[in-house]
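Right, I'll just put the structure down here and ask away after.
Omission of a single protein chain aside, the complex is shown with its protein chains in their original locations.
Naming follows writing order (A and B), and every chain is counted from residue 1.
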Amino acid sequence: MTRATTAGTPSAGWTPDQPIVRLVDVHKAFGTFEVLKGISFDVRKGEVICIIGPSGSGKSTLIRCVNALVPVTAGTIQVEGITVTDPRLDKLALRRKVGMVFQQYNLFPHKTALQNVMMAPLHVLGQDRREVEARARALLAKVRLAGKEGAYPGELSGGQQQRVAIARSLAMRPDVMLFDEVTAALDPETVKEVLVTIRELAEEGMTCMLVTHEMNFARDVADHIYFTDRGVIVEHGPPATFFASAQDARTRRFLSQVL
Amino acid sequence: MIEAVQAWFQRLYETTGFNFTVFYDPYDWDRYVAGLRMTLLLALSTILASLVIGAVGALVQSGPSRLLRGLVNGFVVVFRNTPPLVQIFFFYFGLGTLLPDVRTADGLRAPILNNVQWAILSLSLFAGAFNVEIFRSGIEAVPKTTIEAAEALGYTRFKAYRHVVLPLALRVCLPALNNNLINLLKTTTLAYAIAVPETLYAVKQIWSESQNVLEMMLVLLVTYAFLVGVLVWIMHRWERALRIPGYGR
Partner (left out) sequence: MSAPAPSDLPPSGRPGDLPVLLPFALADARPAARLRPAHLWLLCGLAVIALPAWAQGGAAVLSPLEVVIKWAPLLLTGFAFNVAISLMAMAIGTAAGVGLGLAMLAEGRVLPRVAWCVTQVFRNLPWLVLLFFVMFLVPFQVTVFGVRVPLPDWLKATFGFSLPVMANVAEIVRGAVRSVPDTQWEAAESLAFSRRQTMWRIILPQCAKRMLPPWMNVYALIAMATVQASIVGVTEMLTLTAQVHAAEGGRPELFAPLYGFALLCFFLYCYPIDRFTAALERRFETR
């Protein structure tokens, strides 16, 4: 395995044919409560993986570990050769590579849709304003929100806000996108418009890690499905085999409840 | 123009007995204007200083140092729960007399701070204590998840504060801040008690010399109604300018 020589900078050893995200025996405990009990898997570039499982099984924690919002207790996570679990991690370098979309959108309510998309490239990357604005407008058009540039988050529906949040993440030109139950807080009518946006992203070859309760969507869009329960991966596989012939009793019980 | 106004008020006095000396006697007018100037100086300097105290205090309160947090808490609690007039006396008489004198350029001994400076200092601390609480509650009202989103976009802690937390916190606490600043403007009258020649002081001097209490009371009333009105108007303009469409309510 290649290791980053200096924290944060992608190791020269990483090439696109290697896994873009690699988790090795990741443990996470909050106090004495162990949420993740040894999770290992790889995500290849351009792959879309879905993490499913009952609530409280550590799915959100797992995805938050990948961009260092939550520090792990033990184990290793690497993203494009950056060791996320290194204490000397350069968080900025990591977060340029990894975008994240939240369940509650978490847009900045005091900025318009366009400003929300432009903020991070301007403040964090210090890029040229004109170039950033052109890119932001293109991204809003891409998520079908052309014409809503001047609207404040409070004036947009949940689905529209979530698409702004996706555009905001994409503005940092990430290589990996994390989606944390992004449709869970939405009205049923607006779920679809967000899922369409994610599907288009996946079809363009973006590497995506999703935590979701939308089983049909997972079946449709995922290359690989991981089922977690009580902090471990119980079962995984490509959707066709996973949904058709789950082996484990826990998986089967879960699927019978949600399908 | 000015002569006409003066003549009119002089006539008003001769015909009705309403003696608005400030409007025809240049000496009284100058005293009144000087008082007004002093009130404005007190108000502006204490508003600015109390905002700084509030911001720094709120920052310290969310900081890591237990000792500093405790000190700020103590400061807030004491200054909020004691009369501002006694605070002024405590500072001006109590601490002012304990500090050593300095020699001025012409060799005279003078206190380090004069009464105006003590008034500004103690009024700023008084209003600042309220501002600390106001700012802190504003910062606490910003959802953790919003800060998390900024972090996920690569913002450092400081940048997230500057671009996300503070702009939102300011909007949350603006109504309470308005109230406190208006209150501070009213509280500047307490400087009267240590002979700071502000509006109340000047007006009282005029009425004790010219024996026109009722008239000067009216002038006083209109003056403060106007000053408070202007401040209310400015703060409301500010509040409106910062309003976020579709946010809150």
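Simple rule for what comes next: contacts are C-beta pairs under 8 Å (C-beta built on N, C-alpha and C of every residue); 3 or more make two chains touch, one makes a residue touch a chain.
These figures come from a predicted structure and were not determined experimentally.
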Wait, the hidden chain, what does it touch out of the ones we have here?
-> B
Write down which of B:13, B:29 or B:224 is the residue touching the left-out chain.
-> B:224
Chain B residues touching the chain left out here are 66, 69-70, 73-74, 77-78, 80-87, 89-90, 93-95, 97-98, 182, 186-190, 192-193, 200, 204, 213-214, 217, 220-221, 224-225, 228-229, 232
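Basically, only the chains that are shown with their structure count from here on.
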Chain A and chain B: spacing of chain centres that average the CA atoms, whole Å | 50
Where on chain A does chain B make contact in their complex?
-> 67, 69, 91-92, 95-96, 99-100, 102, 104, 106-110, 119-120, 123-125, 151-156, 165, 168-169, 172
Residue positions on chain B within touch of chain A in the complex are 143, 145-146, 148-156, 159, 163-164, 167-168, 171, 244-248
